[in-house]
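Below is one structure. I have some questions about it.
Here the complex is missing one protein chain, while the rest keep their positions.
Up next, subunit A:
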Amino acid sequence: MTPPTPRHERGLVRPYVVTDGRAHPTRNTFDLVTLVLAQYDRPLTGLSPEKRRLMELCLGGPLSVAEIAGHLMLPVSVTKVLLGDLVDSGHLITRAPIPSAQLPEAQILQEVLDGLRARL
């Protein structure tokens, strides 16, 4: 297969170049609102420019998968592939959107309602 010629229209690298041609992440654990936290003790040397950019964003503080995709202006599917690699390499850890103790939905709804009412 002939490698695609790099183009920079719209300032975007072709997504499959960013992900080395992969359409799926190495793990299937990313929800749009999965919380992502950077590990501070991992070197950024050797990371691809996109992964480095992702790490630089995440080193500032916790963000959701959707926010990372939005800030980096990458499709969610591509972002998930990059996140999967960075979790595998120990650069990132994730926190499920709902804690493992599985809060009952009724409790979450009450907290959402309280939070919204407090904003009025």
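Here, contacts are C-beta pairs under 8 Å (C-beta built on N, C-alpha and C of every residue); 3 or more make two chains touch, one makes a residue touch a chain; residues count from 1.
Note that contacts and distances are computed from a predicted model.
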For this session: Could you tell me which of "Phosphate transport system permease protein PstA", "Putative Zn-dependent protease", "2-oxoisovalerate dehydrogenase subunit beta" or "ATP/GTP-binding protein" is the UniProt name of the chain missing from the displayed complex?
Result: "ATP/GTP-binding protein"
Seminar exercise, completed: The one residue from A:Leu47, A:Ala69 or A:Leu86 touching the chain left out of view is A:Ala69
Exercise. So which bits of subunit A touch the chain we can't see?
Worked result: 4, 7-10, 12, 14-16, 19, 22-23, 31-35, 60-64, 66-67, 69-71, 73-78, 81, 95, 97-99, 103, 105-106, 108-120
